[in-house]
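The complex appears here minus one protein chain, its other protein chains still in place.
Right after this comes subunit A.
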Amino acid sequence: MAEPMRARPKPTPETQHFWDGTRAGELRLQRCDACAHVYFPPRPFCPSCASRKVSIFKASGKGTLYSYVINHRPAAPGFTPPYAIAVVALEEGPRMMSNITGCPQTPEALELDMPLEVTFEPLDAQITLPLFRPAKG
């Protein structure tokens, strides 16, 4: 029997643009038209100044490794331990949780502040997850 799938996000009206973005190969953030604050997770107003005039834009997909754990137990369904649960500091300012692919899941390989770039991993036809890998060059 196949391993149970990892937790599958279910978009809401306020977050649909983010998940449409990852499916299209874009990491989408929001910026306040009034105060220029860039924020995440998605919402249709600025958490800094409360303006409802906000815009969606394509982020660079670049970031750095802010912090992480390497989870051994208990493992989430759909994950084979040990696996790193990381928080990535995006170039535009916000931080987001993700996983680091294309590199050993060890303290030696996962150095804080290492440059990362986004990569997109389809979970199914609707949902694509934004993961990160060590930046090339």
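Here, a residue touches a chain if its C-beta (ideal position, glycine included) is under 8 Å from a C-beta of that chain, and two chains touch if they have at least 3 such contacts; residues count from 1.
Here, contacts and distances are computed from a predicted model.
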| item | value |
| --- | --- |
| The complex's invisible chain, by UniProt name, from "Threonine/serine exporter family protein", "NADH-quinone oxidoreductase subunit F", "Thiolase" or "Tol-Pal system protein TolB" | "Thiolase" |
| Of A:41, A:104 or A:122, the residue in touch with the unshown chain | A:41 |
| Option from A:82, A:115 or A:134 whose C-beta touches the chain left out | A:82 |
| Those residues of subunit A which, in the complete complex, touch the missing chain | 6-12, 15, 19, 40-41, 66-79, 82-83, 85-87, 95-99, 107, 112, 123, 129 |
